[in-house]
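Every protein chain of the complex appears in place save one, which is left out.
In this document, chain identifiers A, B, C, D and E correspond to the written order of the chains, with residue numbering beginning at 1 in each.
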Amino acid sequence: MPLSDASRSKLTAVSTATITTVLFKRGFRNVFISGVGLINPKAPRMVGPAYTMRYIPSREDLDTLSVFEDRSHPQRKGVEECPAGAVFVIDSRRDPKAASAGGILVTRLWKRGCAGIVTDGGFRDTPDIAELPFPVYHAAPAAPTNLIRHHAVDLNVPIGCGDVPVYPGDIIVGDREGVAVIPQHLADEIAEEAFEQTVFEDFVQEQVEAGRSIFGIYPPSPEAKEEFARWRAAKGR
Amino acid sequence: MPLSDASRSKLTAVSTATITTVLFKRGFRNVFISGVGLINPKAPRMVGPAYTMRYIPSREDLDTLSVFEDRSHPQRKGVEECPAGAVFVIDSRRDPKAASAGGILVTRLWKRGCAGIVTDGGFRDTPDIAELPFPVYHAAPAAPTNLIRHHAVDLNVPIGCGDVPVYPGDIIVGDREGVAVIPQHLADEIAEEAFEQTVFEDFVQEQVEAGRSIFGIYPPSPEAKEEFARWRAAKGR
Amino acid sequence: MPLSDASRSKLTAVSTATITTVLFKRGFRNVFISGVGLINPKAPRMVGPAYTMRYIPSREDLDTLSVFEDRSHPQRKGVEECPAGAVFVIDSRRDPKAASAGGILVTRLWKRGCAGIVTDGGFRDTPDIAELPFPVYHAAPAAPTNLIRHHAVDLNVPIGCGDVPVYPGDIIVGDREGVAVIPQHLADEIAEEAFEQTVFEDFVQEQVEAGRSIFGIYPPSPEAKEEFARWRAAKGR
Amino acid sequence: MPLSDASRSKLTAVSTATITTVLFKRGFRNVFISGVGLINPKAPRMVGPAYTMRYIPSREDLDTLSVFEDRSHPQRKGVEECPAGAVFVIDSRRDPKAASAGGILVTRLWKRGCAGIVTDGGFRDTPDIAELPFPVYHAAPAAPTNLIRHHAVDLNVPIGCGDVPVYPGDIIVGDREGVAVIPQHLADEIAEEAFEQTVFEDFVQEQVEAGRSIFGIYPPSPEAKEEFARWRAAKGR
Amino acid sequence: MPLSDASRSKLTAVSTATITTVLFKRGFRNVFISGVGLINPKAPRMVGPAYTMRYIPSREDLDTLSVFEDRSHPQRKGVEECPAGAVFVIDSRRDPKAASAGGILVTRLWKRGCAGIVTDGGFRDTPDIAELPFPVYHAAPAAPTNLIRHHAVDLNVPIGCGDVPVYPGDIIVGDREGVAVIPQHLADEIAEEAFEQTVFEDFVQEQVEAGRSIFGIYPPSPEAKEEFARWRAAKGR
Partner (left out) sequence: MPLSDASRSKLTAVSTATITTVLFKRGFRNVFISGVGLINPKAPRMVGPAYTMRYIPSREDLDTLSVFEDRSHPQRKGVEECPAGAVFVIDSRRDPKAASAGGILVTRLWKRGCAGIVTDGGFRDTPDIAELPFPVYHAAPAAPTNLIRHHAVDLNVPIGCGDVPVYPGDIIVGDREGVAVIPQHLADEIAEEAFEQTVFEDFVQEQVEAGRSIFGIYPPSPEAKEEFARWRAAKGR
C-alpha cells in the first residue's frame, strides 16, 4: 500500500506536533522519536515510508575495516537498495559514540532520491552533511566509524528508533521539531485529519496574534466553529 | 513587593553569570536552571517575577483531549492569568517527552505582555515559536501534547524547575546563556551589585583584549582598583 | 617532540572523522571526546599539543572567591602559562553545572596565542565567547562560577576529558564535528595518512555527488584505485 | 470512600504484577513506581490509601536546621498527621542524594499505625530502618539530612512518585517486587479481579511446575477453563 | 558445534572475571553484560549456548492481551522451543519499566531443562522467581506486563544485551558477579585457559591470605612459577 500523492502532499504541509495529536486521539502515545534533531538548516520536509536498518553492538573480531569490501554488508547494501522516496531509519540503540553513517553514504542516499535519513545515534562528517539539501536527523555528531560500536545486522525488519517502534513501510514525517512515525495503515486518515486540524490552528493562531483570548476558540465554542467556517470559506482553504 | 523599574533595568543589563556570582557571595549555590536553553535567536532579555505552574505525571482516564473544554484547566487558566511583565515558569519534572505548551499558548502569553516562559521539559511547535520576539526556554523540542505525559495540577505554588527552587514572585532573569532565579527579597541588592560588577568586568575585558595579563586586575590589586576608578570616570559609567 | 609545521598543516586540512578512522586502524577506539561541541561559529580549526588542567569536586571551606587572589591558583596560573600554540584541555568530570572558565580567561588564552580550549563541563559568558575567533568546545552553558562545583588541583598531568585519556603533549584536533586526541608519538604518521585518506575521500565524494554507486569505489576496486590515481594527478593533489 | 476490609484483604493476597495487569486491561499503563525497592526483609505487605508529601529543591537561606523547631513544618506535621492505615508517599523528585526522612520519623509512622512509607528518593538510618517490621520503599540510602537537597512544601496534594501520578486516597500496594498505585474509585473492582486472576495463576503455576506446557493453559483453552473450574472447586478457593 | 561436556564442566568451575581476562588477551573488550544481577541466591552456575529473543518498543494497537492466544507469539514460542541446556537471552533495550517475562514462563524454562535466563530489562513475579533453583539475571524488578513497553519480534537472531553482542550459539556463563559472553568458536580454548588461570589464582589467593606480598607472585616471577608447579603437583590439580 504505497503512500498516495495526496497524502504525501498533505503530510508535507502539517507539523509533527499536529500528527502526534491526531494519533493520540486514536490511542497512540509513543510516535515521536525522542532525542533526535535535524542537522540541515535548509532541508525540505521529510515524508516517506520507512526502510530500516538494525545495529547491534560490534565485536572486535567481526567488525574490522575489511567488512566493507563485502557488497552484502547491510550498511552498504541498504544505502544502495533503500527505495527512492523512502526514509532510511536506523536503530543505533540510542548510542551516538560511533557513527551510524557518514557523508559519502548520506550523499548517496540523497542522490538516489531517498526522502531522508534518521538515526537514534549519530552521524560523522556532519559539517559536510549539514550543507546538503536533504533531511538528516540524529542525536549527536559522532566522528568514529560505526565499527567501533555498531554491527549492521539486518535490513528492513521492525526496529526501535528513539524508543519508538518503526515497522518497514510506516510513514515517517520530519519537520524542524523532529520526527513522527505513522502506522502504515493509518497514513491516509491521519494525513486528512492532520491537514484539517492545521487549517483550524492557523485560524486560531491568527486570532491569538491579533490579541484574542484562547477561551472560546481553543477549543472552539459553537460560535467559534461557525466563525472558523466563514474564515475558511473566505480564505479558500 | 513589585520589582522596581530601576532594578528591572539593571537586571536587563547584566548576565546570568554575574548574577550567579553575586548570589554565591551570599551563600546561594543553586540558582541557575540546568538543562534549558533559549529557542528564539532574536528574543529580548527576560526579566520578571515568576508565575508558576506545576505538572505531575498524567493518567489515562483523567488526561484526555476533552479537559481543555474546562476553562479552569490550569494550563489554559494560567496562560490567561499570568500577569503582564511576569515570567511563566513550569515544573515539568525535567521530562521533555511531551510538550509543556505549544505555539498558540506561547503566542497568547506574548500578546498578553508577559516577559517570557520557561519549562524544564519541552515545547511543541518550536519552529514557529523560534520566530517570536519573545524569550522561550526549554530542554528539547517535544511534539506530543502535554496530556501524554503531564497533568497540570497547580498554579502559582513553589516549584522546582531544572532542579532549582522557584517561588512565586522570585525574579527570573534570562539571557542567551540560560536562566537565573533571584529570591524576591534580594532582587534590589542583587541588581545593584551585579550592575556594579558588570562595569568592572567590562573594564577587565577591555584590558585583556588589549593584551594585558589577568594577574593584578582579575581580581584587582589596589592599583588596578584605582585604575578602574579612573576608567569609569572617563567612561561616565 | 614538538608538532612539526608540516603535520600541523596537514591536521588542519583533515576531519576528526578521518583521524579517528586512521587511529582505529592502529587499534585505538577511544579518541573522540564525547559530549562536547564548538561554541564559536567562526572559529578556525584547532590543532595543537594538549596543556591540561584537572578539577576535583569543590569543598565549601576551600573554594571561596578569595582563592583567586593567589596567583598560584591552578586555573589562573594555567591560563597564563599554557604555551602559545597549545590547546588548554580541562577535566571537569563531565559536570556542566558550574563553569570551567569564563569569558575573560578565554579571551586571555586567545590573546596569548593558544590554539583553543576544551572542557567536558561548561563555560560561562558563552554569548560573548561565541563571538571570539577562537575555538572553544564544551558540553553546555554554565553560568555559575567554578567554585560551586569544581576545585582546580593540577596542571599538565594526564587526565580524562569526555571519557578519553589526554596526556600533556597529545595532539588535539578540533573541527565543527568535535575533538579528536592523537597520541603524541603518532602525530606525524596520523597526519600523513589522514591527509592521504582525505584526498581519496574527496575523489569519492565527487563521484557520488555525480551519481555514482558506492560499490566499486568505497572501498575502491583495483580499477577505482587507478582511476583515483589519474584523478589525483589531474587535480595536482 | 474508605477502602473496604474485604478489598484490603484481597489486595494483601495479590501481587503488584497482577494488579498492574488488571489495570492495563482498563487502559492504565503507568501504575508501577519505578526505581524503588523494599528495605525491610521482614515487613508485611503494604496496603492503604495514600497520604502525600511534596518536596521541592531546598534553598540555603530557608532550609536550615532551625526549621524543625516549627511544628507546622510539613515533614514533621505529616508524620504526626498521616492517618493510621495510610501509606505516606513522598515526591522527592527522584533525587536520592539527601534523605526524605530518617529512622526516628519512620519509627513514629510505624508506631502510629500507618501502613508504610514510600519515597522516590532515599532514606537515612537505613540499617536501623531495615530492622523494623514496617514496609519502607526507596531508591537508595541517603545519609544527608533532607535540608541539603529537599524543602517540604505541601501535604496531601497530588504528586508524582517514581514517574507515577499519586492522588491522596489512591490505594497503594507494596510487595517484595515494588509498589503499585490504584486509582481510588477502582479499588474494589481491581481487588476483586486481581484476586480471581491470582487463583487462576496459582493453578497455572502448579501445572507448569508439574511439567505441563504453557500452551493451552496460559492463556487457557476452553478445556483448560473447565479444568481450572474443577481444580478450584476441589481446592475450595 | 555443541559445547563439549569437558568445556561445560570447566566453565562451570571458573569465574566470569577470569573469562573476561582470557578474552581480553585475544582482544575482546566488551563481553560482560552490564547492569544485570542474579535474582536467585541458591541458583547453580549458568553455562550454555545462547537462544535469543528480541524486543522492540510496543505499539498500542498491536500489543494487547489477546496476542498471547497466538501460539506463534515469539515470547511464548521461544519459551517452549529454547533447547534444554541453552540460556534464553533477551534484548529488552535496557528498559526495565515492563517485564521481559514472569514467573510462569521462567518456571516453564526451568522445567524444560534450560540453563538459565538473562534480560537487560526486568522480570515480574521476582519474589517467586527468587525461590527457584534456576539462574535468572535482570536489571530491576518490573511488575507491568511486557505489552506496556515491549513487543517480541524475533527469535534466535543476533542481539545486543546489556550493550554486549550476543549471537545464537555463543556460550553464556553466569556466576554471582554477572554474565559473560564467549564467542562460540572460542569456547573450548577459553574454557581451557580460564581453567588453568583459575588454578593459578587459587594458589596466589592462598599465598596472599597467608600474608605474602603480591610482588613476585602476581604476576609470577620465574621462581614463583616453579613454586606454583610444585604446589599444583602437591594438590593434585
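Here, contacts are C-beta pairs under 8 Å (C-beta built on N, C-alpha and C of every residue); 3 or more make two chains touch, one makes a residue touch a chain.
Not measured: the values here are computed from a predicted model.
Taking the complete complex into account, the chain left out of view touches C, D, E.
For the chain left out of this panel, the touching residue among C:159, C:172 or C:204 is C:159.
Within the set D:102, D:135, D:178 or D:219, the residue that contacts the chain not displayed is D:102. The omitted chain makes contact with chain E at the following residues, 15-17, 19-21, 24-25, 29, 31-32, 34-35, 37, 175-178, 180, 201, 204-205, 208-209, 211, 213-215, 218-219. Residues of chain D in contact with the chain left out of this view: 65, 68-69, 71, 76, 79-80, 96-97, 99, 102-105, 107-108, 111, 124-128, 140-145, 147-148. Listed here are the chain C residues that touch the chain not shown: 26-30, 56-61, 93, 95, 151, 153-154, 157-160, 163-165, 183.
Methods note: only the chains that are shown with their structure count from here on.
Number of steps on the shortest path from chain B to chain D, with steps defined by chain touch: 1. Both copies, chain D and chain E, contribute mostly unmatched positions to the interface they share, with under half of the numbers common to the two.
With centres taken as mean Cα positions, chain D sits 40 Å from chain A.
Here the spacing of chain A and chain B, counted between their Cα centres, is 32 Å.
Counting only residues that touch two or more partner chains, chain E has 29.
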